[in-house]
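To start, I am sharing the structure in question, which I have written as structure tokens.
Up next is chain A:
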Amino acid sequence: MAHLAAPAHADLQSIPALLARNADRLGNRPAYREKEFGIWQSWTWHEAAEEIRALALGMLVLGLKPGDHVAIIGRNRPAHYWSMVAAQMCGAIPVPLYQDAVAEEMAYVLGHCGARFVVCGDQEQVDKVLEVQSMPDAPRNVEQVLYTDKRGMRKYDHSHMNALSDVQAEGRAAETRLGEELDRLIAGLDYDSTCVMLYTSGTTGKPKGVVLSNRNIIETAKNTSEFDGLNHRDEVLAYLPMAWVGDFIFSMGQAMWTGFTVNCPESAATMMTDLREIGPTYFFAPPRVFEGQLTNVMIRMEDSGRVKKWLFDRYMKVANRVGPKLLDGKSVGFGDRLAYGLGKVFVYGPLKNTLGYSRIRVGYTAGEAIGPEIFDFYRSLGINLKQLYGQTEASVFITQQPDGEVRSDTVGVPSPGVEVKIAENGEVFYRSPGTFVEYFQNAESTASTKDAEGWVATGDAGFFEESSGHLRIIDRAKDVGKMADGSMFAPKYVENKLKFYPNILEAVVIGNGRDYCTAMINIDLNAVGNWAERNNIAYASYQELAGHPQVYATIKEHVEAVNASVAEDEMLAGCQIHRFLVLHKELDPDDGEMTRTRKVRRAVISDKFGDLVDALYDGSNSVYTETEVTYEDGRKGKIKATLRIEDVQVFGQAQAQKVAAE
Partner candidate 1 sequence: MDQLFYASEVFINGLMTGVMYSLVALGFVLIFKASGVFNYAQGVMALFAALTLVGIMEGQVPFSHLINATFGTHLSNFSWTVGPVVAILLTAGVMVLLAIVIEKLVLQHLVGQEPIILFMATIGLAYFLEGLGDVMWGADIKTLDVGLPQGISDTIEQATANWFGYGFFIDRLDIWATIIAALLVAALVAFSQYTKQGRAMRAVADDHQAALSVGISLQFIWIMVWSIAGFVALVAGIMWGTKSGVQFSLSLIALKALPVLMLGGFTSIPGAIVGGLIIGVGEKLFEFFVGPMVGGATENWFAYVLALIFLVFRPQGLFGERIIERV
Partner candidate 2 sequence: MFYREAGNFKTSYRDDGQTFPIKLDRMGYYVILGVAAMVVPFVINDYWASAVLLPFLIYAIAAIGLNILTGYAGQVSLGTGGFMAVGAYSVYKLMTAFPDLSILIHVLLAGGITAMVGIAFGLPSLRIKGFYLAVATLAAQFFLVWLFNKVPWFYNYSASGQITAPERTVLGWAVTGPAASPAAKYLVCLAFVIFAAWVARNLTRGMIGRKWMAIRDMDIAAEIIGVNPLTAKLSAFGVSSFFVGIAGALLFAVYLGAAEVGEAFGINKSFLVLFMVIIGGLGSIFGSFAGAAFLVLLPVFLKNVLVGVLGWPTDLAAHIELMIVGALIIFFLIVEPHGLARLWQLVKEKLRLWPFPH
């Protein structure tokens, strides 16, 4: 099947074209699977093509026109991927949305793209769309609501509402009437037609619609598939939000290009079980997933018997020493090889199996910095976990790590076809076939992001490592600031170091323009809660546990350790943390403190917790505060707390090296 990876042929300039090719050449291979009704319901490429065509015809029947936008809101399901392709076939533009977006966000996006059709997963999302529609100043552009799950939908007014399966039935019936028109529409798609529009959540301001063309998606998919040797035998688990560009590239772009199988879990709750059942060969997860799993592994190992614990500890040491070398193809002594082999039998194999990672050939993580121990842990087990660096505007890939050149502190070399340059101020710029067309109806932003030559600013500060040629990212370019004394302030760099401790879930480092740095910390309720349980420390809430003196003591140790490590780097030594507090609530996207992709919104936080910031710098030992929170059901409330502020030791450079040496 090597011919599949041949350069994009003139005929293969759209996703529907790739689908047709797959149905033709890989007709009986599985294209989509979904865990539903207790088993993995499967569709071959042939079946998928038929389903998608029926859906496209049905959409035509309902009056979908070229250039229309079709919003898709729902969890990862084959039907939703099909809806996207079906929309493309009709010349329309799919716009996947985050299904957990609050009504205001959704109202904005639906209005902004002017979607005439909305595909919803189930009643919940339909309700949300209807709610958005009934908002006083909402644009009433949605004409047709389609839904996948019929449950609970009987009572709705169906004049503008249809089940996807009914639409498909309509479509099949209309084949003779509209088939030719559809074929004509498909044939009209070319490399520069819009493939998809994705809204970036953005750390500030309103979301922007990133328009990606077929060229963007297909070229990127082709280049990166070749980079990692992906082929039609690979399996991926589609569990990341459909509105995120990564999911579109992996589950749509690369899947269509290589013809591999996209597996959709039953629900978010069963994701881990489904992951284990499928055992993907190609896998992407953000660092927090790996982090969470590692924490989970450690917690579970705490409870296991002495023999297993001993085996685990012993062989994880061996793995740490030998695993990465083996993975990188370096030479390893016979003794180590044997020990690693035994470890594979007793620990690594079973561990990978229970995690569902037994079959991974290529694994990626990105989005945030990953803790070196976490990264090494998975690598040492023999999982080929790598890092990449990317963003929506680049169709994901800017840099990625080639096999055998994997390190936790770099993000790799430029992906095939991507050019990268570093600006004067350290900001990273790139130019590639994947570079987005424009921000939808936002020429201003487009111009400020992408220059005439096609160079796009990433907004991140970084540099190429001389020795390896790999890119290292320090922080968001605009977040890199100056301390009062003029030294460099890179909060993310410190925050990441803090977050590498399992006990710390989030950290916000403050210090731009100030004399010294301080930090606000969120503990990880999982890890710390487990610790509390084992030490018989009773707690009723996050707040109570966060304020526990022993928790404070532990966090303080972590902060000091981070200070020691930060102090080692001359440029960043000024970023050591002098004072910190443990926040009384978890930072939450619902409260606007983080983005949906769990990135901290600094501005919001420094505004909302202004009293705490003041206290961190006025020398007081404690501070009383009230904070507004939003509960799951949307109600709002206030929580009150008195927080302790702790002073921390800081190090000189020499001192730090001594500490590190010990």
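These made the cut because all candidates are chains of the complex that A comes from, given by their letters.
Basically, a contact is a pair of C-beta atoms (placed from the backbone, for glycine too) under 8 Å apart; a residue touches a chain by one contact, two chains touch by 3 or more; residues count from 1.
Please read these numbers as outputs of a predicted model, since none were measured by experiment.
A.B. asks: Considering only this complex, which of 1 or 2 touches chain A?
C.D. replies: Only one candidate touches chain A in this complex, namely 2.
A.B. asks: Residue numbers of chain A touching candidate 2 in their complex, please.
C.D. replies: 33, 38-42, 235, 276-279, 297, 300-301, 303-305, 308, 311-312, 345-347, 349-359
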